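Excluded from the complex is one protein chain; the other protein chains are retained at their positions.
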Amino acid sequence: MQVLKVNYKKILSVLFIVALVFSLGCSKKNEDVYTEQGKLKIKFWHAMGGILGKVLDDLIAEYNQSQDKYEVHTEFMGRYDILEQKIIASVMAENTPDIAQMYEGVTMFLTRDKGEESLIDLKPYVDKWDGYKDIFEVFQRNSTYDEGKIYSLPFNKSFPAMMYNKDILKLLNIASPPKTWAELRTIGTRVHKEVVVDKETSLPRLRREKEDPDVVPMMGYGFVVDPWTLEIMLLQNGGEMTNKDESQVKFDSDVSIDAMKFLVDAVREGWAYRTQGYNHQNDFSAQKVAFIITSSVSRKYMERKLVFPFSVAPIPMGKKKDVSIVSGTNISVFSSSTKKRQDGAWDFVKWFNSPEITARWAMSTFYVPTRKSSLELPMMKKWLKETEGGDAAMLQLPIGELEPRSSAWYRCRIVLRASMEKILSIVEKASFKGDSREIISQNLKADTAKMNKELKKYIN
Amino acid sequence: MIKSNKKLKQAKSLGIHSLLIVGAFMMAFPFLWMMLTSFKSSQEVINVDQWFPKEKIYWQDTKKGNEDFQVEIIEDYGEAAKIKFFIRRDPIIVDKSQLTKKTWLFSNFAKAWNKVQPSFGRYFVNTIVIAVVVTAGQVMTSILAAYAFVFFQFPFKNYIFTLFLATMMVPQQVLLIPNYLILSGLGWIDTYMALIIPWLAGVFGIFLLRQFFVQIPMELFEAAIIDGCSKWGFLFRILIPLSKPPIITISIFTFLGSWNSLLWPLVVTNSQEMRTIQVGLSYFSQAEGTEWELLMAASAFCIIPLIVMYIVAQKHFVQGEAGAGLKG
Partner (left out) sequence: MYKKNDYSAYAYVLPAASVLLIFHIFPVIYSFMLSVHQGTLKHPMKTYIGVGNYAAILEDVNFWKSMLNTVWFALSSVPMGIIIALAIAMLLNQKIKGLAIYRTVYYLPVVTSIAAVALVWKWLFDVKFGLFNQVIQWAGLKPMGWLQDSTGVFEFMASIVGLGIPETYLMFEPGFMREMVYGLMHGPSIALCSITIMSIWKGLGYNVVIFLAGLQNIPTGLYEAAEIDGANAWQKFKNVTWPLLAPTTFFVFIMSTISSFQVFVQIFMMTPFGGPERSTSVAVFYLYEKAFKTFEFGYASALAYVVFFVIFIMTLVQRKLGDGQTHQGV
């Protein structure tokens, strides 16, 4: 047997080299990268999937062609929560993109509480830009943080919108969709009582004198639990989400309980129902429900499949004042980029917020435009004329309010959603005989305390 | 007497087979349903009464983006026909030659394949490269370590081994945050390094091989050394050839583990070019949340390579599993 001599020194030295490679992470962070045409590469992380992603990619391709200094390179990061995870992880690793879309909570997180100024203040750029005055006031407020710093510009902003089935309204001889929650209740109740889903055709028709006892009644209003709706109802009825300095939430107030009670009563009265996921949208497409409230953008996804006449209206209004709440993300520029790339990033952000581009973005996605003047553009006017209900979200721009922006708010929303779900799951049961107001108030009180605890953690 | 016994046996065997067939059907059914769905049109997917793809009529809109639409003929004029769409679009009259008939939509696979950036092809290349390198590396490091643990005596041996073993109980999620920091400190985020190097060693492999090696008589080792065989030589000439079954087991497990891992590559990669098929699939499912026929097509091409590999190398899979089980 041939003996294989082993030189341990050799093995050890090989291993040493391996170990060396380990510790030598040749990091090439923060270097400017140029394309073959000599354009500076700008990295943009987003979460616009499917149809919206296609629209965004087309617009960006256009931007890249429109000038020869910068080339924006997009990376699709999946859902918002995963994008958020990626952004924060990249800040930790000092390996950020140049631009990203994000909610206000993340912006706050990255600039105030924990990120230690990971985003740049856009104020110096904004000061040299004449377009900022033309940005809708609500978005200006949305972008401005403590000490007048501007950490973001609006990117994909939306409002809630009410989609309605025109065939059903026609059956009941109702000319226009409900403008208030009270009207929604009246009309919704009528829909539930007078309209049914035909067994043969699956289409809506009026209830007949002699009706099959197990005919399916048409539902008035279908919804998924969403704090967004509750918050808007709360503001509309003169309530407040938080105290002045946003250190405490007020979801245990009577106004808040009333708002929740509306939903609970609606379900208990039978004309409305709660569902999950995208089922309200599916039911609407299948003509099983007359009204649903979703983000204005959902229309983009649903439109193709809606083979019946439908339209979209703003969210119903309440008792005291006309208010709605804006949602959606903004874009920010990261401070770990080089100055050159920050300039490029700003150039793109500015371009995206130009009247024409924001108008086109809005027209092809049902987000709202960010510039006042974009509403005056001929193409926008033409589009609004051709697109029934295309203005449902835009009409809410003057009455738009903001949610609290602290990063703890995200956690509060989770608690609030769970609270709403819990309440509904209790009162929905046929066996439930108790006082629904009692259940609502008890749960909202307990969960408000929970939310305040979260906020306190954040403030400390 | 004998005859009735035989009949009884036949009845028993029939009973067993029917039970097993029902069970096997239930096990395989999700895959069958996945395949059936992946060949359907989006109209058929939501038609709850239809299980198999049927013949459908398609019309290509050559004026706008060459998109294929599933249509229905509502009026037949001989040469031309009036067609109705399943989406929001008014009926139109077209020449019949423009209409095509399709039953099994193989195009769903191509659609799903190209619907991600750059394409699932790139994800496959990544996944295969990573899985192969990780497997080779892990097998090598495991052999070396297990060899030392069994045949050599050295200070702190048991402590080191126990320490290794203890890591098996730590949930992977614990490692994510610190490892992310380490990898980013090394500048490896979004590189193959981050996907490969942390997995070049695995306790499972070391453990399994150790369990196998301890069954080999120490005398064999001692005799070989006395005969003048080096330790290195013993390892390569005697031990490794003897240990083919556990090595194959480890290879299969490591390969599968690497191929199927989701959370790690999700966290340590950012760019589309670095994604693995699992990560690609999870992003895809978020973007195309309701296009089930495409999602199922994508799932199908993530799953099929594994099924093929399994059927080809079946013997090793099952032996390895059973071996792993009994020695554990």
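Assorted remarks:
Think of it as A and B in the order they're written, each chain with its own count starting at 1.
Methods note: a contact is a pair of C-beta atoms (placed from the backbone, for glycine too) under 8 Å apart; a residue touches a chain by one contact, two chains touch by 3 or more.
Everything numeric in this text was worked out from a predicted model, so none of it was measured.
The chain that is not drawn here is touched, among residues B:N108, B:S142 or B:N270, by B:S142. Of the options B:L8, B:A110 or B:I177, the residue whose C-beta touches the omitted chain is B:I177.
Only one residue in the set B:I57, B:V132 or B:L200 touches the chain that does not appear here, and it is B:L200. For chain A, the residues in touch with the chain missing from this view are 8, 11-12, 15, 18-19, 22, 79, 81, 84-85, 88-89, 91-92, 94, 109-110, 113-116, 118, 275-277, 279, 282, 410-411, 418, 421-422, 425-426, 431, 434, 438-439, 442-443, 445-447. Residue-level contact of chain B with the missing chain is found at 12-13, 16-17, 19-20, 23-24, 26-28, 30-31, 33-34, 37, 45-46, 48-49, 140-142, 144-145, 147-149, 152-155, 157, 160, 163-164, 167, 169-179, 181-182, 197-201, 203, 206, 222, 225-226, 231, 256, 259-260, 262-263, 267, 277-278, 281-282, 285, 292, 295-296, 298-299, 302-303, 306-307, 309-311, 314, 317-318, 321-323, 325-326, 328.
Note that only the chains that are shown with their structure count from here on.
Computed centre separation for the pair chain A/chain B is 34 angstrom, with centres defined by C-alpha atoms.
Residues 1-6, 22-23, 25-29, 45, 49-50, 53, 75-79, 82, 85-86, 89-90, 92-95, 97, 278, 301, 303-307 of chain A are the ones that touch chain B when the two sit in their complex. Within the complex formed with chain A, the chain B residues making contact are 86-88, 117, 180-181, 183-190, 193, 197, 227-233, 236-237, 266-267, 270-272, 282-283, 286-290.
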